[in-house]
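Note sheet for the following structure.
The complex is shown incomplete by one protein chain, all other protein chains being positioned as in the whole.
For clarity, chains are labelled A and B in written order, and residue numbers in each chain start from 1.
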Amino acid sequence: MSSALSREDVAHLANLARISLSEDELDRLGAELPAILDHVAAVQGVVDAAGDVEPMSHPVPVANVFREDVVRPGLTPDEALSGAPASEEQRFLVPKILGEE
Amino acid sequence: MSDLIRLTASEIADRLATGDVTSVEVTQAHLDRIEAVDDQVHAFLHVGRDSALATAADVDARRAAGEQLPTLAGVPVAVKDLINTTDQPTTAGSRILEGWRPPYDATVVARLRAAGLPILGKTNLDEFAMGSSNEHSAYGPTRNPWDTDRIPGGSSGGSAAAVAAHEAPLALGTDTGGSIRQPGAMTGIVGVKPTYGGVSRYGVVAMASSLDQVGPMGRSVLDAALLHEVVAGHDPMDSTSIDAPVPAVVEAARRGDVQGLRVGVVRELGGEGFQPGVRAAFDRAVELLAQAGAEVVEVSCPSFEHGIAAYYLVMPSEVSSNLARFDAMRYGLRVAPEGLTDPSAEQVMAASRDAGFGDEVKRRIVLGTYALSSGYYDAYYGSAQKVRTLVARDFAAAFEQVDVLVSPTAPTTAWRLGEKSDDPLAMYLEDVCTIPANLAGVPGLNLPVGLADDTGLPVGVQFLAPAQADDRLYNAAAALERLVDAPQLSADALEGAR
Partner (left out) sequence: MSTTTTPVVAFDDAITRYDPVMGLEVHVELNTATKMFCGCPTAFGAEPNTQVCPVCLGLPGALPVVNAKAVESAIRIGLALNCEIAEWCRFARKNYFYPDMPKNFQTSQYDEPIAFDGWIDVQVPAEDGGEPEVFRIEIERAHMEEDTGKSLHVGGATGRIHGADHSLLDYNRAGIPLIEIVTRTIHVPAEKAPAVARAYVTQLRELMLALDVSDARMDQGSLRADVNLSLTPKGSDVLGTRSETKNVNSFRSVERAVRYEVGRHAGILDAGGSVVQETRHFHEADGSTSAGREKSDAEDYRYFPEPDLAPVAPSREWVEQLRGTLPEPPAERRQRLQAEWGFSDLDMRDTVGAGALELVVETVEAGATPAAAKKWWLGELARRANEQGTDLAALPVTPQQVAGVQALIDDGRVNDKLARQVLDGVLAGEGTPEEVVAARGLEVVSDDGALGAAVDRAIEANPDVAQKIRDGKVQAAGALIGSVMKEMRGQADAARVRELVLEKLS
């Protein structure tokens, strides 16, 4: 796969990652990332050559790790809000939200 | 300089037990040492003087009252500033968490407290543990106590430097791609990455969830084992925590017997590209193991060569998701975007993340966002996860033949600050030896084996063992530790510089 990554691509990725990168940062990442991608893209060839291989998402092969449905003490509202940049009425105060989910 | 700071943790524990010294005296001696040398080393981001002394006094009182205490009760410890502590800030080395006080302790911190270890302070690190040099800390780099113009390795460089510089007898680090073992090698101390799932990750700021592991650092194999035993074991708050007994690491560290042990030298982790002084020190160490009765063979793990490529896909992908929560809404830095009078939440998020994260963090977030995006997932993230399976298969095949694997821990000794800053890829390649263990979840240990002939700086040997056989690492390393003459840093070196 070609790892060509345009400046627009980087800007799009930064937007997905919610980071308002400066013009300089976009330039620099646009220059750095292709070299890194060229290196890491090698994994495809390795996998193609290896044939049928299961992906490993967890280094420890366990399943069914569950918790009983029993209430545990959590945080007080004061603790919960202790790091908040702003709060009001026992809620986290954030700037106006534009998009809707 | 007080003699107390020259002692290993196990020696301190012995003297505390006999009543020779008090924990307050030992803790104070280390706080004094920090005071004396940390402006040169910059191992600490925060010193918890009062709380450390309070813990020490409490332990002393309980001991005086005849209470039976855990082995390390009263022995001070430093904690990487990636690990949550309620009584000290936790910054992850990032501006985005400057001054943040977690409302809860990490499980490993709760275990330190329960075992009575005074926490001296929080150690410096590459921002969010992303780096191999500590140059990516938002609060300035830690320096290598052996040569303060050089890097101490990373990302647990602060913990490594603190232990090497006798500012702390013990420290906790975290290791995602070598972040305990490589700084251990750079500063000449013992550092262990336990089996994935062996130590709880709850309350440890996540970098890459499927790779991160907390581990002990100390100036002897036994010290590391003692700390390992305190923090390891099942935690119901961490779904990836192994629900099985902790391997008998302390017993293994005391045993140190390699007679008949099958030791495999990994062919792919050495040779070309490795500094001659590192190769020579490694070869001498392997020779010593053979002389002590180990059966040394060469084994091949061909997939290890692709470890870095897989790692630099899996890690940034998980990073991009794990670090999404730092959005200026609930905690951490919030900045107003420039030139906007009435910014939206979305704009504040983006501006805060730009201002709060350093270059390396942003680079990895963008890389990971790319690797996970639709159309690229299979080629990048999916393939990288398959390479992990190949790496695990190589380990499995190797451990059919041998009991432990050995390699140099890092291809070079410590480099000068700034030497590799302009080339991220060159920095990434430094992790070639340590990454396979994280990809497969197996444990690894760095043992200092002496100084390189060419640079005069510490060299480390890495031991690797199968998952949940951490005790094998301690046994083999303890044997080699007795055979090598690994000089410890002269404490006077830093004092003299003042």
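Definition applied: a residue touches a chain if its C-beta (ideal position, glycine included) is under 8 Å from a C-beta of that chain, and two chains touch if they have at least 3 such contacts.
Everything quoted here is computed from the prediction, not taken from an experiment.
From the set B:327, B:430 or B:481, the residue in touch with the chain omitted from the display is B:327, counting the whole complex.
Only one of B:36, B:56, B:205 or B:449 touches the absent chain when the whole complex is considered: B:205. Residue B:318 is the one among B:175, B:318 or B:430 that touches the chain missing from this view. With the whole complex as reference, residues 12, 16, 18, 57-58, 60, 62-77, 80-81, 88-101 of chain A touch the missing chain.
In the full complex, the hidden chain is touched by chain B at residues 83-84, 90, 92, 97, 100, 102-104, 106, 201-206, 208-210, 236-240, 317-318, 320-321, 324-327, 329-331, 345-346, 349, 369, 372-374, 377, 381.
By definition in this document, only the chains that are shown with their structure count from here on.
Those residues of chain B that touch chain A in the shared complex are 100-101, 103-104, 196-197, 210-211, 236, 239-240, 242, 303, 306, 308-310, 312-313, 320, 324, 327-334, 337, 342-351, 353-354, 357, 359, 362-363, 365-367, 369-371, 373, 376, 379-380, 382-390, 392, 424-425, 428, 439-441, 467.
Residues 1, 5, 9-10, 13-22, 25, 28-29, 32-33, 35-37, 39-44, 46-47, 50, 53-60, 62, 65, 67, 75, 79-80, 82-86, 92, 94-99 of chain A are the ones that touch chain B when the two sit in their complex.
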